[in-house]
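Removed from the display is one protein chain of the complex; every other protein chain stays in position.
The block that comes next holds chain A.
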Amino acid sequence: MSNLTTTTGSNTTVSSGGLPSRRNTELAMLVFAVLIPVFAYANVGLAINDKLPSGMLGYGFGMVLLAGVGHLVVRRYAPYADPLLLPLATLLNGLGLVLIWRLDQSERLHQRAENLFGSFTPDAPKQLLYSAIGLALFVAILLFLKDHRVLQRYTYISMAVGLVLLVLPVFFKPVNGARIWVSIGPINLQPGEFVKIIIAIFFAGYLMVKRDALALASRRFMGLYLPRGRDLGPILVIWGLSLMILVFETDLGTSLLFFGLFVIMLYVATERTSWIVFGLLLSAGGASLVATFEPHVQDRVQAWLHPFSQEVIQTTGSDQIAQALWAFGSGGVLGTGWGQGNSDLIGFAANSDFILATVGEEMGLTGMMAVLLLYGLIVERGVRTALAARDPFGKLLAVGLSGAFGLQVFVVAGGVMGLIPLTGMTMPFLASGGSSVIANWALVGILLRISDTARRPAPAPAPSPDAEMTQVVRP
């Protein structure tokens, strides 16, 4: 490949036709994406029990299977797709599994669960199952979604489904202060995770049609083209909806994500900076408005401003932020090593919202930087996919999905690290939680499909896929 790296075409998806598929690069990266978590797993076992974990073989096999199936399906059904997204997602998912398993070994969390619920159930096996389901969904998307433009047909259905999913949690009882769950029998869903994909489809379809109208300007003001008054409708509706989510579901995260996603896509569709300014003004106004009367939001802000204040810990009933900050600080530059930290002191949500604190304590600053860069890479590969996409719908959808992913990472990581108020969302792929891991695999699946369509030599012939593979992999 070395001769190829000298040309811009070789390491970017922004090009058309005649490109290597780079499936072998992906395979090589996947080897690392599997090996690193397997080593981490062994490391935890050695640190905690002085021996290799008994599930070593099963876990390693599971990881190989996950990555192998993913790779083969991509090779077969999306041969020109971005080579980095699958390894990145696999690596994060694998690390997440190890982190969750590591926290499953915590006696402190065992004790806590026994005191609160009478018994402790490990989360790692569940997470492995969810990862498998997530991967199955990923495979299904690549198998059945031959062209992402098909999704455009479902613009208004997406809107309806998205709205239903957004509203649904209001009818279920809140869990730990936020109405973000839907419980049907034994199945607990966090619809917010799926909403970000479905709503991105709706926004992409809607904005593609309306972008010209929304880009029309009435007059110029301080270098900005102001939109026409009647075009303010959609953004105001979305703004109102986000505020309602915040008020009725007390879900800061989804509300922020939902509105941010719309503003980003609106900006990309219309190329009008004024929308960003409007978006920022509206979200600042909305947030301060809600903060005046919503105690849940006030608590979060107080906990953010004074994480170590005993008084605030008393009123909010939680010292999670303080515990997380201590965990990060105690990790220092190199961390305590896998299995040797005390991030389980966080207690509730140690392996979901706060899982980054375990990364920070046990892998240190080094590990945190690496993990954050992994997320950054996913987002940038997603935006690159948008750049490469040839159709506006694909561009909008790709930037919407990666933007949503990026916002979510920022909002969660920023919250856990005390950079911004905590919002109660999960770290994609790392955190324990079925909805999250399944939805994010679907997100990666769609991005791969868009990038495959974008990089596929045009016009795409439709010969038998076997023939295509042997001919095009190595031009």
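Here, a residue touches a chain if its C-beta (ideal position, glycine included) is under 8 Å from a C-beta of that chain, and two chains touch if they have at least 3 such contacts; residues count from 1.
By definition in this document, contacts and distances are computed from a predicted model.
Asks: What is the missing chain called in its UniProt entry, if the choices are "Succinate dehydrogenase, cytochrome b556 subunit", "Cysteine desulfurase", "Penicillin-binding protein 2" or "Sugar ABC transporter permease"?
Replies: So the chain that does not appear here would be "Penicillin-binding protein 2", according to UniProt.
Asks: For the chain left off this view, which of A:I355, A:L407, A:L430 or A:V444 is in contact with it?
Replies: If we include the chain that is not displayed, A:L407 is the one touching it.
Asks: Which residue from A:F39, A:F61, A:Y156 or A:F308 sits in contact with the chain not drawn here?
Replies: The single option touching the absent chain is A:F308.
Asks: If the missing chain were put back, which residues of chain A would it touch?
Replies: Within chain A, the residues touching the omitted chain are 107-108, 264, 267-269, 271, 308, 322, 325-326, 328-333, 342, 345, 360, 364-365, 368-369, 372-373, 375-376, 379-380, 383-384, 386-387, 392, 395-396, 399, 402-403, 406-407, 409-410, 413-414, 417-419.
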